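Shown next, in C-alpha cells, is the structure this report addresses.
All protein chains but one are shown at their positions in the complex.
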Amino acid sequence: MAMVELSIPPRSAYVGVVRLAVSSLARKAGLDEEVVDDLKIAVSEACTNAVEDTPGDDPISIRWMEEDDRVTIEIADRRPSSNAEDPLDTQGFSTRLTMSLALLESLVDSFELTAREGGGYCTRLVVNR
Amino acid sequence: MAMVELSIPPRSAYVGVVRLAVSSLARKAGLDEEVVDDLKIAVSEACTNAVEDTPGDDPISIRWMEEDDRVTIEIADRRPSSNAEDPLDTQGFSTRLTMSLALLESLVDSFELTAREGGGYCTRLVVNR
Amino acid sequence: MELGLDVRTVGSHSVVDVKGEIDVYTAPKLREKLIELVSQGSYDVVVNLEGVDFLDSTGLGVLVGALKRVKAHDGSLSLVCTQDKILKIFKITGLTKVFPIHGSVEEAIGGTD
Partner (left out) sequence: MELGLDVRTVGSHSVVDVKGEIDVYTAPKLREKLIELVSQGSYDVVVNLEGVDFLDSTGLGVLVGALKRVKAHDGSLSLVCTQDKILKIFKITGLTKVFPIHGSVEEAIGGTD
C-alpha cells in the first residue's frame, strides 16, 4: 500500500497546499476528474474544520493510503472536544459546519469522524475505485 | 517557525507531488518567482537522488521550515552509503549525479549533504529571504 | 491560490466578478468586499462565480452571510453559475433553494429587478 503523509500548522494558509497535494495524488492514482474534484472539496472541508477548531499550534496530519480497490485519507488533529452545536443559525440558515458535514457525507463513499486517543479527532474519507 | 512535513514512498511518481507542495509553500512564503523555480529544481534533485538510491520501501521525508530570514528544506532518506563515483562517464560526459550536484550547489544559498545517524542521508537546502 | 475580485455597477446592481479559489484562506477577502458593498449602500448584489475554480463550505458561509445583510435592507443577492462542479455544491447543501442562480450576469440583473 502506497502511503503519503503530510503535516501542516493549523492555519488556513496551508489548507490549499493539502488540496494541491491530494489532487495531484488522486490524478496519479487514476481517479476520474469528477472524483478528484469531489475529493478536493472533502479534504478541504476536513482540514477547514480541523483548522477552525484548533486553538494552539498542534499540527494537522494528513495520511493518503492507496489500495487496489480504494483510497483512504485520514485527517488527524488535536482539537479539543466540541459540543454538538445547532445545525441552523437564528435566522434558520444552515451553519458553515452543517454545510461542511453535508458535503463530507455526500462527496465520498465513506465519511467517519472519530475521537482520537490522547485527544483530537480523525476524519476518515474513503473513495472506492 | 512554520513547519510542514511530507513523507513519500521512494518512487519517482511522488517527486512531482513534493515539487508541487514546495512550490505552493514557496509562493505563499512570498519568494520571487525565479527563486521558486530554482527551489523546485533543487528539491526535485534532492528527491531524485534519494529515490534513485533507495532500493527498498523506506519513505523519504521532506521538512519545510520557514523563518523570518530564511527557508530551510531538509530531505531525509534511509539509502545505503554510496561510494564516490566518477563524475564523468567513459566518453567524458558528466553523469546525471554530477549535474545534479552542480544544480544543487548553484540554485540555493546553501546546500549540504550529511549522513544520518541510523543510516541514510539528509540533504539540507537553505534559501535566504 | 489568489482570489481575484472585481466590482462593477450595472444599472442599480453591484456585480462582483470572482476569480480563483474560495476557501478558508481566501474567503475573508470576499467577506470583507461584500460587507463593504452593503455598508456603501449596495443592496442589490450579483456575485458572478463563473471564474471560480474551487468553492467549499467557507465560501458558502460567506455568501449566506452576505444574503442576510442585503435582506436586512430588503435587497437581493443573486449568483451567476453554470459550472456543474460548483452547482453541485449548492445542490448538496440545499442552497439552490436559498439563492437565485442564473446563467449569466444579464439574466441575474433582469431576474431580480
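Things worth noting here:
Note that the chains are named A, B and C in the order they appear, and that numbering of residues resets to 1 at the start of each chain.
Note that in this section a residue touches a chain if its C-beta (ideal position, glycine included) is under 8 Å from a C-beta of that chain, and two chains touch if they have at least 3 such contacts.
Note that the coordinates shown come from a computational prediction; the quantities given were computed from them, not determined experimentally.
Remark: the omitted chain is touched by one listed residue; of B:70, B:96 or B:116 this is B:96. Here one chain is not drawn; of A:7, A:24 or A:44, the residue touching it is A:24. Looking at B:12, B:82, B:114 or B:128, the residue that reaches the missing chain in the full complex is B:12.
The omitted chain makes contact with chain B at the following residues, 12-13, 15-16, 19, 34, 37, 40-41, 44-45, 47-48, 51-52, 91, 93-97, 99-100, 102-103, 106-107.
Criterion: only the chains that are shown with their structure count from here on.
Chains touching both chain B and chain C: A. Of all chains, the one whose CA centroid is most distant from that of chain C is B. For the pair chain B and chain C, the distance between mean C-alpha positions equals 43 Å.
One inter-chain figure worth recording: chain A and chain C are separated by 25 Å, centre to centre, where each centre is the mean of the chain's CA atoms.
Spacing of chain A relative to chain B, judged by their CA centroids, is 28 angstrom. For chain A, residues that reach two or more other chains under the stated contact definition are 13, 16. Residues of chain C found to touch two or more other chains are 1.
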